[in-house]
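Only one protein chain is missing from this complex, and each of the others stays in its spot.
Right, subunit A next:
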Amino acid sequence: MDTREKILEVKHLKQYFNVGKKDEVHAVDDVSFDIYKGETFGLVGESGSGKTTTGRAIIRLLDPTDGQVIFNGRDVASLKSKADMMAFRREMQMIFQDPYASLNPRMKVKDIVAEGIDIHHLAKNDQDRTNQVEDLLETVGLNRDHSSRYPNEFSGGQRQRIGIARALAVQPDFIIADEPISALDVSIQAQVVNLMKELQVQKGLTYLFIAHDLSMVKYISDRIGVMHYGKLLEIGPAEEVYNHPLHLYTESLVSAVPQPDPEFERNRRQVVYDASPEFDDKKRKMVEITPQHFVSASEDELATYRKRAIENGLKPLN
């Protein structure tokens, strides 16, 4: 029923640390989801939920313990040769959280942005390299003559633009943005989010947007996945997950987001979440409750979720 083209399929991804030791950590535990071409997939969760680890495993900054990450038809998790990795990293790039820590303070902006161009030999000559860098800077809303400056001469929002230009330099199809706006001021956040949206349309990019700020994630994403304790609990269309969450954890997460509305805040009802059912060792899998809206459920929980969907004015599948 879905005709859209999948650009990324994550299948039963597991990322464990300290395997075989007493302090084995299951940072990501059997996570599966797909991302379609041209969409923005938002991954939300608290710190420690495994959302960043998932992102890092997808781009192979970590070697997954188990599972498959199929990107454009190839399994990334099994890439071995250097040439394959190089080719893969041209297609997938990352924007990091902290624009102060992710730019080398001793490199000029032009060299930061051109690093990918150099590594992948994408410039014919020096002039071409300069042109490409200057075009990129213009694309992200900076000046051409900023290229000979150092990162410390820029504000947080401008630095994040440099980070975006660097990611765009190798003309990727897919960008993982790990909390790209958390370190920025409100008014600057909106600028960067708008820029990312414009670039998506212009260049046909697909985003994996990792964040804990639900209201911003809802705004930028087409679909949202909610993670907790290394597991994916709910996936669905952004509006529906946010406004009609099925999983109680999602509901508690949504209810904790402060709204810039004093009256709303005075009447806020905080939903407390009890995580103990997550550890009852029941077999759970992602079940489609309403079209495109999945929740992690055991057999005996299905009826409850269908009922919740009806209460929320949604039409459950049979």
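Everything below uses one rule, namely that a residue touches a chain if its C-beta (ideal position, glycine included) is under 8 Å from a C-beta of that chain, and two chains touch if they have at least 3 such contacts; residues count from 1.
The rule is short, and it goes like this: contacts and distances are computed from a predicted model.
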| item | value |
| --- | --- |
| Listed names "Polyamine ABC transporter permease", "L-serine deaminase", "ABC-2 type transport system ATP-binding protein" or "OppD protein", with the criterion being the UniProt name of the chain not displayed | "OppD protein" |
| Option touching the unshown chain, where A:Asp75, A:Glu265 or A:Glu288 are the choices | A:Glu265 |
| Residue touching the undisplayed chain, where the options are A:Pro64, A:Gly116 or A:Gly157 | A:Gly157 |
| Omitted-chain contact residue, chosen from A:Ser32, A:Asn72 or A:Ser252 | A:Ser252 |
| In subunit A, positions touching the absent partner | 46-47, 155-158, 185-191, 193-194, 197, 212-216, 218-219, 252-253, 256-266, 268, 270, 273 |
